[in-house]
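One chain of protein is taken out of this complex; the other chains stay put.
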Amino acid sequence: MATSSNLDAKIPQGPIETKWSKYKSSVALVNPANKRNLEIIVVGTGLAGASAAATLAEMGYKVKAFCFQDSPRRAHSIAAQGGINAAKNYQNDGDSVYRLFYDTIKGGDYRAREGNVHRLAEVSGNIIDQCVAAGVPFAREYGGLLSNRSFGGTQVQRTFYAAGQTGQQLLLGAYSGLQRQVGMGTVKMYNRHEMLDVVNIDGKCRGIIARNLITGEVERHGGHAVLLCTGGYGNVFYLSTNAMGSNVTAAWKAHKRGAYFGNPCFTQIHPTCIPVSGEHQSKLTLMSESLRNDGRIWVPKKKNDTRPGNEIPEDERDYYLERRYPAFGNLVPRDIASRAAKERCDAGYGVGTSKLAVFLDFAAAVERYGKGEANKNNIVNPSKEDITIWGKAVVKEKYGNLFDMYKQITGEDPYEVPMRIYPAVHYTMGGLWVDYNLMTTVPGLYCLGEANFSDHGANRLGASALMQGLADGYFVIPYTIGSYLSKEIGTGKISTDHPEFIKVEKEVKDRIDTLIKIQGKTSPELFHRRLGQIMWDKCGMARNAQGLKEAIVEIRELRKQFWSDVKVMGNTTEFNPELDKAGRVADFIELGELMCIDALTREESCGGHFREEHQTEEGEALRDDENFMFVSAWEHKAQEEWELHKEELIYDNIKIAQRSYK
Amino acid sequence: MSWFTQTLTSSIGKKLLMALTGLFLISFLVIHAAINAMIFYNDGGETFTHWGHFMGTNPIIRTLEIGLVAGFIIHIVDGLMLWKSNAAARPVKYAVNKAEANSTWYSRSMGLLGTLLLIFLVIHTAHFWIPNRSNQFATGEELNLYQMMLDIFQNPIVVLIYVLGCISLFWHLLHGFKSAFQSLGLNHVKYNGLISFVGTAFSIVIPLLFALMPISIYLGWVY
Partner (left out) sequence: MSAGNMHIKLKVWRQSNSNTQGGFENYSLDTVSPDMSFLEMFDVLNEQLIETGTEPVAFDHDCREGICGMCSMYINGQPHGPLRGVTTCQLHMRSFKDGDTIVVEPWRAEAFPVIKDLVVDRDAFDRVIAAGGFVSVNTGNAQDANSLPIPKVAADDAFAAAACIGCGACVAACKNASAMLFVSAKISQLALLPQGQAERNIRAEKMVAQMDAEGFGACTNTGACAAECPKEISLENIARMNREYIGAKLSSSAV
């Protein structure tokens, strides 16, 4: 197989260890005087967007940043709980840049690009330095040094954290850097603005069309480069751990204007989420992977066991992860843990009223920590009650906010009874295809963070999303953007009066008018639910050719219904969340179709993409490296029509193997 | 604006002024209560008059009295300004507000309690301080304050007003004492208990002591 001639990943030549450092020393630069005349548009203000906008403004570029929320601080990066990885080796447990690189490639089931991932591992340490310098209050040990914990898919402790609110602390750090630039006037912030299209002129991206969500006004914004940092598209499944507003619109519009979509079917199903409680449910809530540091996952050995978890004796419990994967135990990667939970539930061992849940149990950890506290305080023969009290206190310090959240949502106290958990859609590894520079197939249009496809292959390891978002924004784009902008210094100010701007703006307005004029009978919300049901049933944790083919037909039908029967209340010149939602759902429907096509095309199982036709006898994912060791980059041709381009993945530094965590 | 006026007109600066003047007035209350409590010697006002004379004639005390008046004026004017600007910060009120769930009524009513105290202050100074100082200016002689007390507190309505004034003072102090420390930034887990205890004790003891004076005179315990 050879890489399609349309795709040039621009990976620097040379040994993997020196690719990035050599690149940095040889990439073209833009001098400070010219930077002042170059405008960069950043869409999205999560970890990637906020860090990129702040850093580029620090460097001297003129930046305009956009977010649909009421403040850049609300971006969904804020909800990341467990931590951020970095190859610091502070624990002296054998970590290194190579090992982080290796774990990430292996965790991604050998479907990520070596060059990008190695760069990610290289800059991971700088991220922690930068965040600490910006005042991020990471957890610390009594000696004042940084604390670490373990995450799935690794055997070292390299995860930095701030209780169960690491994403919040990192985002607020990046946000404060962004606000600093806003205060200095080097970043112009447009909150409550939604990007609705990109504008390409003579083959280069020259700006965006955005809608002011308060007034409904459609605006043109010109720039020499546009950075999409708009997050993932997990909400295509309706129920996911994403925020209600998380959407694919920006990436999808870019896709329809020429940016290829990479590996759209690679979706991460997170194993530890609070199970669905009823039809009314609007979103799912994650229970951090960090809980698997101390919690043990099990189901009853007996089918249809209805006893409460704490009344089932030890020898009647099946700790199935520890049984199946002794080397990694409860800390196997997410895709494996999710499938194992589904397997147990499908086989009839599920717990709770829906039978779609397994237990996550802290009783052992409480006892272990309780004894530890007793030892620490030189207490001999402590009572069982005291051990429990001390143990609970330690668990509370580590995971208190998560336990509180669980109690609030389910009405059960996880300090007393085991949590019930079930997998849920959490992250999308797929995204806009980008080269080593993070540029899409449209010159001048970049994509950072979860919105791009680049670093996680077919499965992302825990605590790596925060790492990638900040790596892209703080340490990659500031260098790589120079190679493009250095050729733009003679372009001059981008005029938004260009006919192309006027044309695209009109298309955007026409679409909004069409949406509001349909006045059918069904709300955007209901269409979203229906789409989610199709996607979860047929393109979810397990997929097969039959189901995917059906899904494609159903989604196409749904699209037609949407455009003839959607009911959007209100009008176009006011604050109208229904209208915003309708536009996003319309894009999700189109994306859903492409995801199913991609899943159908990829006749193998890898990472989060599990095709039932392709599994080992033990039910593990069965890759087909011979035929599918490539990135699928889809080019949009017309409605219902895409062309597949392949980027071959070459592994010079890692020996390809069947992924094993046994 | 100079840094000084800028500081004192900022939201925190205004609170700082309230706290400092408040604590100053609290210290005045101690002296005031201590000297007035001399009436409980029941010696025909001898001890009380002795100290009253000292307070009314000692040049240092008289100078400090100017500070006291200034303290009152700043505390009152600053308080009223805060009341106005705080009200302006919420032009549209809530239709339903369950403030009792998150705070005490008296902490939310410092403006109201303060205004009641201001009214009481006017009545109280009109009874004693103003006539006495006017007479001092005019004739150089002090009035017989002890006798004035005995006379004035024969009227049950006056006694009632004084008791109500003391109750207002109790609530005002109950929040104000602790609040002043918080405004000054003095909040520390080691000392909060102490501040709270002293604050509550002070708020009870001083107003109680004051209230006992008109009551005792009215009931003839002090004569």
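Here the chain labels run A and B in written order, and each chain numbers its own residues starting at 1.
Here is the rule we go by: a contact is a pair of C-beta atoms (placed from the backbone, for glycine too) under 8 Å apart; a residue touches a chain by one contact, two chains touch by 3 or more.
As the structure is a prediction and not an experimental result, all values here were calculated from the model.
Touching the chain that is not shown, out of A:Met405, A:Ile597 or A:Leu649: A:Met405 (per the contact rule at the top). The omitted chain makes contact with just one of the residues A:Ala54, A:Leu321 or A:Ala374: A:Ala54.
Although one chain is not drawn, the whole complex shows that of A:Asp318, A:Glu578 or A:Asp625 it is A:Glu578 that touches it. Set against the missing chain, the residues A:Phe138, A:Phe501 or A:Phe588 yield one that touches it, A:Phe138. Those residues of subunit A that touch the chain absent from the view are 51, 54-55, 58, 69-74, 76, 78-79, 88, 90, 125-126, 128-146, 162-163, 165, 167-169, 172, 175-177, 179-180, 182-183, 189, 191, 214, 241, 243-245, 277-283, 285-286, 404-405, 408-409, 411, 474-475, 478, 523, 525-526, 567, 569-570, 574-578.
Touch with the hidden chain on the side of subunit B covers residues 2-3, 6-7, 10-16, 82, 85-86, 88-99, 101-104, 107-108, 110, 175, 178-179, 182-187, 189.
Heads up, the rule we're going with is that only the chains that are shown with their structure count from here on.
The geometric centre of subunit A is 61 Å away from that of subunit B, both derived from CA atoms.
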